[in-house]
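First the structure, in the form of structure tokens, and then the observations on it.
Note that one protein chain of the assembly has been removed; the remaining protein chains are unaltered in position.
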Amino acid sequence: MLSYFLRRLLTAIPVMFFVAVFIFLLLRLTPGDPAQAIAGDQATPAQLEQIRESLGLNEPLSTQFFTWVGRMAKGDFGQSLISQQPVLQMIGQRIGPTIALALTAMGLTVLISLPMGVLAAWRHGGLTDRAVMAFSVIGFSVPIFVIGYVLIGVFAVNLRWFPVQGYKPLADGFWPFAHRIFLPGLALASIYIALVSRMTRASMLEVLREDYVRTARAKGLSEIVVLFRHALRNAAIPILTVVGTGFAMMISGVVVTETVFNIPGLGRLVVDAVLARDYPLIQAIILLTAGTYVVINLLIDLSYALTDPRIRYQ
Amino acid sequence: MTSAPVLSVRDLKVVTTARNPAEILKGISFDIFPGETLCLVGESGSGKSVTSLVSMDLLPRGELAVAGGEVLLNDEDITKASPSRTRALRGSEMAMIFQEPMTALNPVLTIGLQMDEVFRAHRDMRKPERKAAALEAFESVSLPDPARIYDSFPHQLSGGQRQRVMIAMALALKPKLLIADEPTTALDVTTQKQILELIQRLKEEQNTAVLFITHDMGVVVDIADRVCVMRHGEIVETGKVQDVLSQPKEQYTRDLLAAVPSLTPRKARPQEGQEKVLELIGVNKIFSFQSFISKLLGHEEHSVHAVNDVSFRLDRGRTLGIVGESGSGKSSVARCILRLEDPTSGAVVVNGNDIVPLRGQKALAEARRAVQMIFQDPNRSLNPRLRVGESLIEGPLNSGEARAEAMARAGDILEIVRLPRESLDRYPHQFSGGQRQRIAIARALMMSPDVIVADEAVSALDVSVQAQVLELLAEVQKRQNLAVLFITHDLRVAAQICDDVMVMQRGKVVEFGPAEQVLAHPQHAYTRDLINAAPGRDWDFAKGRNIGALV
Amino acid sequence: MKPSQSAQKAPRSRLLTNPPHWTTVLALVVLVIIVAIAVFAPAVANFEPTQLNAMMRLKPADDTYWMGTDSYGRDLYSRVIYGAQVSLLVGAGVSIGALVIGLPLGLLAGWFRGLDAVLMRMMDGMMAIPGILLAIAIVALTDAGLTTVIIAIMLPEIPQVVRLVRSRVLSTRSETFVDAAVLLGTPPLRLIWRHLLPSTIAPLIVQGTYIYASAILTEAALSFLGVGIGTETPTWGNIMAEGRLYFALNPWLVYWPAIVLSLCILSINLLGDALRDRLDPKMKGRSI
Partner (left out) sequence: MKTFGLKALGCAALVASTFTALPVWAETTLTAVMQAPLRSLDPHLSTAQIVRTHGFMVFETLLGMDDKYQPQPQMADFAVSDDMLTYTFTLRDGLQWHDGTPVVAEDAVASINRWSQKDGSGGTMMTYVESIEATSDKVLTIKLKSPFAPLLELLAKPSPIPAFIMPKRLADTPVGEQVIEMVGSGPFKFVADEYRPGDQAVYVKNMDYTPREEPSSWTAGAKVVNVDKVVWQAMPDMQTSINAIQSGDVDLIEQVTIDLLPLLAMNDEVETGIKNPLGAQVTGRFNHRLPPFDNPQVRKAVMYALDQETIMQTAIGNPDFFQLCPSIYGCEVPLASDVGAEYLAGTADERMAKAKEILAASGYDGTPVLMMQPTDLTVLTTQPIVAAERMREAGFTVDVASMDWSTLQSRKNGWQPVADGGWNFFFTYWGVAGIWNPLVHSLINGSGDDNSWAGWPVNARIEELRAAYLTAGSLDEQKEIAKEIQKITWDDAFYFNAGEFKSVAAWRTELKDVPAGPITLFWGVSK
């Protein structure tokens, strides 16, 4: 297990290096100019040149890259070109809302989609099944910001059950936090619910055809026990996998959701950073999300061993 | 057997629920009495498994449905009982064991928990009582170290152990009826023998009625009191096992019995000339699994010695059988010869050339032509997306033959394997399993090979089809003067077609010699075990008599 | 039952025998209508999609402007009609591009083990970068033109295709007919072409439909974030993005394109599901 973990960690190094090179080149080849973002649109070329020089943007690309990588290896992600704040500090300020949003969405997903998927698979072909499938295909088909606006329109503006926008940290009390995070969490979860309930259903359908399910029924066990004890645990791996690969999808959902609900999270930070060409910030955030993606998927791989005792990583 | 039947099936009809319903069971009837074993025997598609599922009320919902008749368990009609009632009956009054011990146990739950569920679902027992009962049940099926088994996961047990666990679970509550659906088909013969004996013993101890489903006549001989021969959803013939086997009334039964190969080796064939086409010299194959990291961490290399110093020679016109149980390395030998695997050491000499050092398809072209293979599963060995003709001419086209010429030849060869020429334009799924295996043989013949390696080439086929394919193979061998390397787990088949037999165990050759000698007078203990374990070995199916008494 | 189930039975006949489900038929009809609208947009629309009228800004729907006008005084109905062209084009460009690039990479990775490690690490890297961020960055690379947007949305889809093809190749590789072909002396490239490629086609078509749908969605999201195709070219995404500013004044500026967009994607997804059930029964119920 340890050696497997180490091996996976080692393979993550070339992956992350590739990400770093890719992002670095991509950004440096774009025509935008961070100096412009600092100086504003009424600055003259001479002023811009001064700023570029002082930021080290006139150095050769390779020099810039290795300086950056070398600093990062020491844990120094540098400073935002625009605000001159340490990148890590800026990320630290914004990561809380994003994590809260993601966890809320994940929680809602589990609460809603697992029972839905199990039910649909159990009553395969029936009315419930069709309803769940219809629901999930609609979840895939409606853009997240439309869902967001509809939720706001109905539950915040018309019914006034929830605030229209904003975010309060958990430190301000659970109720204000939950009250504000629920709608965006639900909007973000919509596509995830569609994905996970669909995968749960598919995986359960497959598992329900397995011999051991027949064995369980042959033993005279109740359907609840058959479904949740015998089938669901075996169906877990594809579900976990889709949760992991869906992480990237969740990030794009986060970007949009944060904009719709005005949540000061990482998603908005990164869009702003891209639009302002704030290279160190973009690089740090993308590396961070890519790293998180790699780690989440590694953890999910390791969690297979928890759900399935046959898996012993050599 | 004067008491009332435990299970009484009356005019049972089952149909598919698709738009055009097809009858799977066309009104079958039988009874089973306490302490009796009734065998349902038949080839694939005869409906024998469906019968068992109806009895357990486990028909797949939305696919199959009972259309008529009744299934009486102690005079209670299962087909009309409520789901909760049949659930209560399942596990307590009737129990079932399945074919695949690998998949029949839930891989993510401990054996103990799965056993425990049986008691929890049907009996009002406290936890310690249940555990004691479970351990006792494991004991009764002769499982070693029940306490360890209780805490194990299924994958930590061998196939035989798992099937014992299944039996323990099935019989834990002393049901009146045990349904065993091909419970030994997936097991090696030696294990099969033990399981059959176990079922027999428990049946006698508990006076259980057993409905035993099998395709193997040998197993029928060993276990059944009475037998029902099924075909296409109907019962063709039923009666006491001795009667049916020795005096079959129906032609179908007679054909079925005639097709069972005899365990007695055929007469040795005279060898004309000694032209060596294939020789293995000290071949080893070691699969090793070690990652870079584990090497760094200084972990032991994990390796399997699949083929251990195997040497033999095969002459033109001869058939060499390699027999052994699963994991004996017999298939690895074949894959080394065909260079689907690279041998770790040793020489594979084809027509005088060692092919082990050769690399790449070009260098191997001649060896590829000379040695061809027929695979076990005819459903998978033909590309389902290619027409038969395309599959047949693939090899010749690779070696530069003109397309039209190759196609013409393919037609001729199809006729040799007794398929119509028009088959060239069809797709594999339009053929039965036996026909597909013929096509596979034709494909091998297209290359005009010197050696054909047949890896379990008839194991997936029904016994009647198996006989036809074996016959064809023999005919083709004679016609083309081929050398055949025949790999099988089935001693009966080996006895019928091999000149020489090589017995393998854990990668090593334990015995090698003429078939007559190896099979009739085995020297090695393992060979003897194999032969003793062959089901129905005391019965001569062709003649319909017991020969065990004679020996 | 015998161990070998005839899983590969009748790949073709399945398509022809069972009549399709009514939802599939409906989805097909909707799609055909949308495609027809896109193709015959000039005939269907009432105005040029770019025709401005500063005096007629943000008007509610009436006889002239069937869905009202947008903030430029352009006819929303005509823009939604023309929007179909770009959205369908983006979907087609992205899905075809991703398949055309991903397929050979996946085949090579699946067959040549040496290449596999390197290629898949790169693909892992690509997958790890959130697609939307990549797309935003690439759109900023040049102007927000159609080609840029297609490429930007396509790049993150490629690893998915490569992985799908590779896993298909790996599982087909273990089929004995591939061993058989090796034994018949078939050289690697020919073997890939004849035996491995065909088995990837059905799942690819299915995957293609999902990519198609998600590309349209991503285009809309990019527009929403202000980095999509410029407003001169109407797309459902940028119509909504422009309309969302006036959501409270006239929510139909968002709802109309949203409805058409969702219907279109819904139809594509339903069709994808139906195709999968038919072409690729093993994948039944599974998507993305």
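Labels A, B and C are assigned to the chains in the order they are written; within every chain, residues are numbered from 1.
Everything below uses one rule, namely that contacts are C-beta pairs under 8 Å (C-beta built on N, C-alpha and C of every residue); 3 or more make two chains touch, one makes a residue touch a chain.
Values in this document were obtained by computation on a predicted structure and should not be read as measured data.
Q: Where does the absent chain touch, in terms of which shown chains it meets?
A: Taking every chain of the complex into account, the missing one touches A, C.
Q: Any idea which of C:R121, C:R168, C:H195 or C:R244 touches the chain not displayed?
A: Counting the whole complex, the residue in contact with the absent chain is C:R244.
Q: Consider the whole complex, including the chain that is not shown, and state which of A:D76, A:D272 or A:D308 touches that chain.
A: Once the missing chain is taken into account, the touching residue is A:D272.
Q: With the full complex in mind, choose from C:P20, C:P187 or C:G230 the residue touching the hidden chain.
A: The one listed residue touching the chain not shown is C:G230.
Q: Could I get the residues of subunit A that touch the absent chain, sorted low to high?
A: 30-33, 36-48, 50-51, 53-55, 80, 82-85, 90, 93-94, 152, 156-157, 163-166, 259-262, 264, 268-269, 272-273, 275-277
Q: Spell out the interface residues on subunit C facing the chain that's missing from view.
A: 50-52, 54-55, 57-58, 71-73, 139-140, 142-145, 225-232, 242, 244-249
In this section, only the chains that are shown with their structure count from here on.
Q: When the contacting C-beta pairs are counted for B-C and for A-C, which pair yields the higher total?
A: A-C
Q: Name the chain whose C-alpha centroid is farthest from the C-alpha centroid of subunit A.
A: B
Q: State, to the nearest whole Å, the distance from the C-alpha centre of subunit A to the C-alpha centre of subunit B.
A: That pair's centroid distance is 48 Å.
Q: Determine the centre-to-centre distance between subunit A and subunit C, using the mean Cα coordinates as centres, and give it in whole Å.
A: Each chain reduced to its C-alpha mean, subunit A and subunit C end up 21 Å apart.
Q: Mind pulling the residue numbers of subunit B that touch at least two other chains?
A: none
Q: Could you say which residues in subunit C touch two or more other chains, in rising order?
A: none
Q: Give the list of subunit B residues in touch with subunit A in this complex.
A: 56, 58, 62, 87-92, 95-96, 98, 100, 103-109, 117-118, 121-122, 153, 155, 166, 169, 289, 291-294, 297, 299, 302
Q: Over in the complex, which subunit B residues touch subunit C? Could you list them?
A: These residues of subunit B touch subunit C: 19, 44, 49, 99, 182, 186, 338, 340, 361-362, 364-365, 368-369, 371-373, 375-377, 379-386, 391, 394-395, 398-399, 427, 429, 433, 440, 443, 447, 460.
Q: Could you please specify the touching residues of subunit A with respect to subunit C in the complex?
A: Contacts found on subunit A: 11, 14-16, 18-19, 22-23, 26-27, 29-32, 137-138, 140-146, 149, 153, 157, 195, 198-199, 201-203, 205, 238, 242, 245, 248-249, 251-252, 255-256, 259, 270-271, 274-275, 277, 282, 285-286, 289-291, 293-294.
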